[in-house]
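Let me begin by presenting the structure, written as structure tokens, before commenting on it.
Heads up, one of the protein chains got dropped from this complex, but the rest are sitting where they should.
First chain written, first letter: the chains are A and B, and each begins at residue 1.
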Amino acid sequence: MSVNLFAAEAEGGGLPFPPIENLVEWPAYLFEGTFAEFNKIALISVLAMAIPTIMFLAAGRDKVPAGLQNIVEGSVDFIDNQVILPAIGPDGFKFRPLLLSIFFFVFIGNLFEVIPTFQMPLNARMAVPLLLALLVLVVFVGVGIKEQGLGSYLKSSLFPPGVPAAVMPLMFVIELLSTFIIRPFSLAVRLFANMLAGHILLVTFGVLCIALWQASALVVILPFSFGMLVALTGFEIMVSFLQGFVFALLTAVYIGGAMHPHH
Amino acid sequence: MLTLFAAEAEAVNNPILPDPSEMFWGGLMFALFYVLMRYVLLPPVQRTMEERDEAIRADWDAAKDAEARIANAGAEAADALAPTKAEASELIEAARTEAEAERAQIIGAAQAEIDAMRQMASSQIEAARAEAMGGVGAQVAELTAAATTKVIDRPVDAATAQGVVNRIMSERS
Partner (left out) sequence: MSAIASAASQVIELAVEATPAEQKANSAASSAGFAYGLAAIGPGIGIGYLVGQAVQAMARQPEAAGQVQTTMFLGIAFTEALALIGFVVFILLKFA
């Protein structure tokens, strides 16, 4: 009698990798068919709003911080020292609420990638990254117009100083594209693609683990595959944090560029 | 076979394109979060942090003040101590000279006593020696006279022998 190495092979062979719609699209819990369909992504966005809110409300107000208060004040300090001061400068502290809420919304939304029963990053759907990127576009253009005036903002962002007149038209096109189109696009795509890639990576190793569990002889590889899954889970926690940080940092850099031209 | 993937897609959508309902919920929640952060969540945290910074700065200033006061008090104490110190050193100096004088006196007295004793001892020794010499000289002279008489068979004057012996002895000693 023949030994069947891959149990799955009996059902058509190879890994039974699910189609991508099954990984990122979720059925509606409420209001199905309306514009406000409430599915898992909407639930995660509610939680990404609620968890930091509860954290901030529950944190103590002591002279000597402890526990949750440490986390909250540490995050405020982190945004101050790692994002606002290097990217904008001391006059950027008025953007603290915006940058802090971007950081927390993105980070907590991403973190659901590794939280059991959810295991879906909020930002692996294009909706939130796109909205945030458009918000950032509106904010930095608005700051530029408010700080420098419409004419001089357009002049400083579209016609960089110190460029010979011959290449000015080329520079105009490049700067127009890079400032008003590529910036928000890359901001959204960076977050979205990072989280989608991480999600697919975790799914791949999860599917591999299940397939190896069902295989008869190849089960000896299972520990390695499972160890990889655990390591990648840790890596994805780091990526979640880094994407939140980078999104806030880039927002601050763009705002800083609009506030202080010629840097 | 795998029931992990709950969503059974009804229609194949492009996975890149945003879903309007998700945009609605995401946008609503982010706007709510931003408003909360701006007006409810951040101000108390920031106030606490600012109060702590102020308290730390105040404590720091107080510590600096205390340090300066300690330095002042040290200088004042040194000033107050200066006359006392001078007096003390004067006293010490006086005591030292007194002690010095006393010591010199004691040493002088002892020296004098020693000198006197030495004087006495040497005079006694001198006397004893003179006495002993005198005795020895007489005996030697007598023996010499007797011996010479025997040798030359003629009587020798005791006074002459005494003179010779005395001369020799005084030459030897």
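The definition used in the following text is that a contact is a pair of C-beta atoms (placed from the backbone, for glycine too) under 8 Å apart; a residue touches a chain by one contact, two chains touch by 3 or more.
Note that the coordinates shown come from a computational prediction; the quantities given were computed from them, not determined experimentally.
Screening A:Ala28, A:Met55, A:Leu68 or A:Ala193 for touch with the missing chain picks out A:Ala193. In the complete complex, the hidden chain is touched by one of A:Pro86, A:Gly142 or A:Gly234, namely A:Pro86. Interface residues of chain A facing the missing partner chain: 19-21, 81-82, 86-87, 186, 189-190, 192-194, 196-197, 242, 245-246, 249-250, 253. Residues 14-16 are the ones on chain B that touch the missing chain.
The definition used in the following text is that only the chains that are shown with their structure count from here on.
Note: centroid distance chain A to chain B, computed from Cα atoms, is 70 Å. Put simply, chain B touches chain A in their complex at residues 1-2, 4-9, 12-13, 15-27, 29-30, 32-34, 36-38, 41-42, 44-46, 48-49, 51-52, 55.
Residues 8, 11, 16, 18-28, 34-39, 41-42, 45-46, 48-49, 52-53, 56-57, 59, 61-63, 69, 72-73, 76-77, 96-98, 100-101, 104-105, 122, 125-128, 130-132, 135, 192, 196, 206-207, 210 of chain A touch chain B in their complex.
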